[in-house]
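What follows is a set of notes on a single structure, which appears directly below.
A single protein chain has been omitted; all remaining protein chains appear in their positions.
Up next is chain A:
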Amino acid sequence: MDIWATYQRKLEDVQISPPLAAILALVDLCATSTAGTMFELVKALNEGSDSLKQHSPNPISINAGCELFIAFVTLFPHDSASFSDLKMELVKQGEIYVRQALTYRRKIGELAVDFIKDDSVILTHSYSRVVMETLLLAHRSKRISVFVTEARPRGLGVKTADALTAAGIPCTVILDSAVAYAMDKVDCVLVGSEAVVESGGLINAVGSLNIAIIAKAANKPFYALAESYKFHRLFPLSQYDLPSHNPRILSFPPPIERDTVLASSTSPIPSSGYEVFITQEEIAKNNPDVDYTRPDLISLVFSDIGSLTPGGVSAYLVGMFAG
């Protein structure tokens, strides 16, 4: 079976985020697998998760889901009469988990709403389902207005703005480069996340780090919202230590041929303006999709297991995986 196609199909449901889609794809793999022993099953699952990771340009969030499901499978008490029964049980449990996981956003929203004061201005970044849920929930009881960053290169901030305006929340799209300008008007920053890592830090759409640093400098609280299935056993030491980093990112173009340099230097300098010769796509190609926000910049992480400090996140992860 083509696990990547399955993953893509699961992802079509707007409510399903990449880690959950990865879990569902692995559940399907589990259901169709012909493995006769636990060892074979885990091997098949590992292969499936590897192929998912290879296909995806950004493997971090997929990896979080895969790791969670494989850890669950290996730790699941197998006292069933036959192995096929056990497999069916695993599939059932996997589906139950995903169904439960879909209620997590609501839970997180309820936790986070208490931290939003009436008549406050909120800054958010790009598009995140859990942030949307929280903002819509807050809108019911409080007056809020929202700044949302444009979030180049994907430009998903516009999507957030459309949805919020439709719901009647005053909302303005600001440039990624205007965050510092807007920060003094902001009461708190709410961002979603691709993954929360073991240091207590956050991996999210590129630009989150800028916002976190500016918020810290302006002494504004920076809240991250993350479902617990996004918690990931990974410890990036720097931006370049992320699995998504590759040599293409931030690479310099090959040097221009000497002849052309000489030719251009002899030709007269164009008098009016300068010509645009690089497209948005070309810029995006050499730029990262995600960045890593250090734990010391984050005030709180709201998750379905509670409101955690970054230290609490790492304690939870150590307790969950180190045992």
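Operating definition for what follows: a residue touches a chain if its C-beta (ideal position, glycine included) is under 8 Å from a C-beta of that chain, and two chains touch if they have at least 3 such contacts; residues count from 1.
The rule we apply is simple: contacts and distances are computed from a predicted model.
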{"item": "Complex member absent from the view - protein name from UniProt, among \"Acyl carrier protein\", \"Trafficking protein particle complex subunit BET3\", \"U6 snRNA-associated Sm-like protein LSm4\" or \"Translation initiation factor eIF2B subunit delta\"", "value": "\"Translation initiation factor eIF2B subunit delta\""}
{"item": "Of A:Asn63, A:Thr124 or A:Ser199, the one touching the omitted chain in the full complex", "value": "A:Ser199"}
{"item": "Residue of A:Ala71, A:Ala217, A:Ile283 or A:Ala315 touching the missing chain in the full complex", "value": "A:Ala315"}
{"item": "Residue among A:Gln15, A:Ser238 or A:Thr279 that touches the chain left out of view", "value": "A:Ser238"}
{"item": "On chain A, residues whose C-beta touches the chain left out of the figure", "value": "198-200, 233, 235, 237-238, 241, 295, 311, 314-315, 318-319, 321-323"}
